[in-house]
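Once you've had a glance at the structure underneath, I'll fire off some questions.
Omission of a single protein chain aside, the complex is shown with its protein chains in their original locations.
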Amino acid sequence: MTENASSVPDARHQIPLPAARRGRRKSLTAWLFITPAFLFYAAFVLVPLIMSLYYSFLRWDGIGEARFHGLTNYITVLTDSDLLQIIGNAFQLVLYFTIIPVGLGLAVASAIRGQMNGRFGMATRTILFLPQVIPLVAAGIAWSWMFASTGLVNQALKSVGLSSWVKGWLGDFVWALPAVGVIGAWVLLGLCTMLLVTGITKIDTSLYEAARLDGARPWHEFRYITLPGLRQEIGVCITVTVIAALASFDIVYISTQGGPGITTTVPGLEIYRLAFAHRQVGLASALAIVLMVLVLLSIAPVQWFTRDKK
Amino acid sequence: MNTPSRYALRILATLSVAASAGTAIAAPSCGTDPVVLNAYFETGFPLPTRLSEEFTKQFPNVTFDIKEDQFANMMENSPRILSEDNAPDLIRLPSLTDLVANNLLLNLDTYFTEFGWDKFPAGQLVQLRVEEGGRPRGTGSLFGMGLNYSMTGVFYNKALAEQIGMTEPPKTVAELDALLAKAKEAGIQPIMQWNKGTAGLAFPLQNLMGAYGPPEPINDWIFQKDGATINTPEALKAAEHLDGWIKAGYFPPDANAIEYFQMMSRFIGGEGLFMFNGDWESGNLDTNAKDKFGFFIMPSAEEGGRHASMSAPLSYGIGAKAANPDCAAFFLDWVATNEEARKINVAVGGSNPGGPADMAIPPVEPGSVTEQSLAAGAQLAQDNGAMDFIANATGAIFAAGWTPELQKMIGGQQTATGLLEAVQKEYETQLSR
């Protein structure tokens, strides 16, 4: 399309300018439009990113003198059992942040398979979107209270006679991480559900009718019509939720501070602690770079599977 | 206190300062111009705020801009906050060494001379001294002052104690064990202890360490003396004993989900026979639950043995980049020497206010928890058994060592040996930086 644009005659000049000069003028205007945004982007994203990379090769406490440390920080990140566990925690969170919202969203979408209109639809949208609007900090506080010893979860368990299940969820070695996962799932549930419900209305209903005439079972409809039809929306949900899980910070900071032990410590929290509390800026930066790469590596296949085939 | 005597006090305070400063130099003060002290206090403890209010009453030109945070956050934030331009004038210090090593704290040696803090018992300030470069601690220059000097011991619920027939505090660890077992049998929660956020199990652990061995090697470790280790046979015995308590079910099953203040509220609410905690709660218990609780010093292993317990100043320092260091130092001196401040200190805090050796501790109500904990403090001083807190050995040892490992231990995922090895390893890693 850019070719078209450059062939547009400039109204102020009767004689068309030489193509090269026009091109130069145009790229100058383009730069004027793009540069301010790029400057901010460079100053507060690209430069810090390069600095992160630079710090990651240093041994530095953030105050005194820095020393070159080679790849030691990266080796530590990839071999230290605690740090590996912390990275593993983030991937475990993906299970909860992603599978619960996408699974429940698919269930609702394929059951309803239609537009949600009227007052009910509106109420649904409003309520399901609430967790998206509030700060994650608030979600963390609300759920810390839900999971507290005297909180609603334990209260509910007691009321149905499951007193033996009552526990301090966020302090339990087995249950703390799933509990944090539930908080994330709660936040992301509404968004995924609504995306999938909206997506399914775009699938041609005649496909379902034809399938029914062929005697297809509901499972087959789901497998061969719904899933492929929703590929793009599912991709979106997975992308958003995976990033939310791998880069989580707010929820963990508020609800568990990474405990008990390090069962709920995630890379985001550990970067913060290493850099500002334990004064290991180099190691923190190496972990930051590794986290960034892991996010990219996790998202790339999702994007590839769900977009390019269309 | 009525108004005229407050004026008298103010004059007295000024006089005592002037007197201790000698003749030639006037001691630093807050002057007469308006001063705003930038303060960073610990959430949930009213004492520093109450003291600051009284200070403003006596010196109306001084006001306080107070920020508060929970202890776990303070441990993580203080290096960063102290390194910034508007560093606090007064800051609650979770630990000293790293801050000194990074030149973030003001050296108080000149104030020591000017205010005449040499009249304080030297032992009071030992934990606040650090050698150049940050280690070892226990000698060298002064980098902090205590608002008061507290100790940990065991609080007990009087009604529950009566129920299991406890008539007097246990004199040996074995007697304590017997009481715990009795409580468990009677269906009473034997110990109420927090372990979320930071590890509350560090208190009983250190108390047991004090019962099983002398406090000196532990202090050496905390003060970062060369070659010191926490992995000693005595400490191992203590850790094993603690593990025994865990396995016997003496701690609440959800301890890892109980935060400090939840523990307090549950203990005051009658849940738990014992609670390992510091005498900074004595004033709180006297005010909010009069006559319901008592306090005893952790018994020694053998009857009549030496008592040793965690006892540390409620340490406050002055930022190296603070804007009003003189006024902050004057406040710290005032807290230790002003009669009214000392009264508030004991009534609200419940701990020994410290200060000059010849100043008496303000009287407390007979039979109160505060009376018992002050008596325990005297006993500890007599046995020379004070230890700093094992969590203060390095800036990050609590967050990166004791807390996760003790959380694991109570969750059944760490042994006594493993605990000490892991903490020692973390300690060495941190010292090697």
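Some notes on this structure:
All chains are identified by letter, namely A and B, in their written order; residue positions are counted from 1 within each chain.
The working rule: contacts are C-beta pairs under 8 Å (C-beta built on N, C-alpha and C of every residue); 3 or more make two chains touch, one makes a residue touch a chain.
Note that contacts and distances are computed from a predicted model.
Chain not shown in the complex: UniProt lists it as "Sugar ABC transporter permease", one of "Branched-chain amino acid transport", "Sarcosine oxidase subunit gamma", "Electron transfer flavoprotein alpha subunit apoprotein" or "Sugar ABC transporter permease". Only one residue in the set A:Val77, A:Val240 or A:Ile262 touches the chain that does not appear here, and it is A:Val240. Here the missing chain is touched by one residue of B:Gly44, B:Pro121, B:Gly249 or B:Gly412, and it is B:Gly44.
Take chain B: the residues that touch the chain left off the picture are 43-44, 67-70, 73, 77, 81, 84-86, 259-262, 265-266, 269.
For chain A, the residues touching the chain absent from view are 1-2, 4-5, 8-12, 26-27, 29-34, 36-38, 40-49, 51-52, 55, 62, 104, 107-108, 111-114, 120, 122-139, 141-143, 145-146, 148, 150-156, 186, 189-191, 193-195, 198, 232-233, 236-237, 239-240, 243, 246-247, 249-250, 253-254, 267-268, 271-272, 275-276, 281, 284-285, 288-289, 291-292, 295-296, 299.
In this section, only the chains that are shown with their structure count from here on.
For this pair, chain A with chain B, the centres built from the Cα atoms lie 42 Å apart.
On chain B, the positions that touch chain A within their shared complex are 72, 75-77, 79-80, 83, 98, 102-104, 195-197, 253-258, 262, 395-396, 399-400, 403-405, 407-408, 411-413, 430, 433. On chain A, the positions that touch chain B within their shared complex are 61-64, 147-149, 167-173, 257, 259-262, 273, 276-280.
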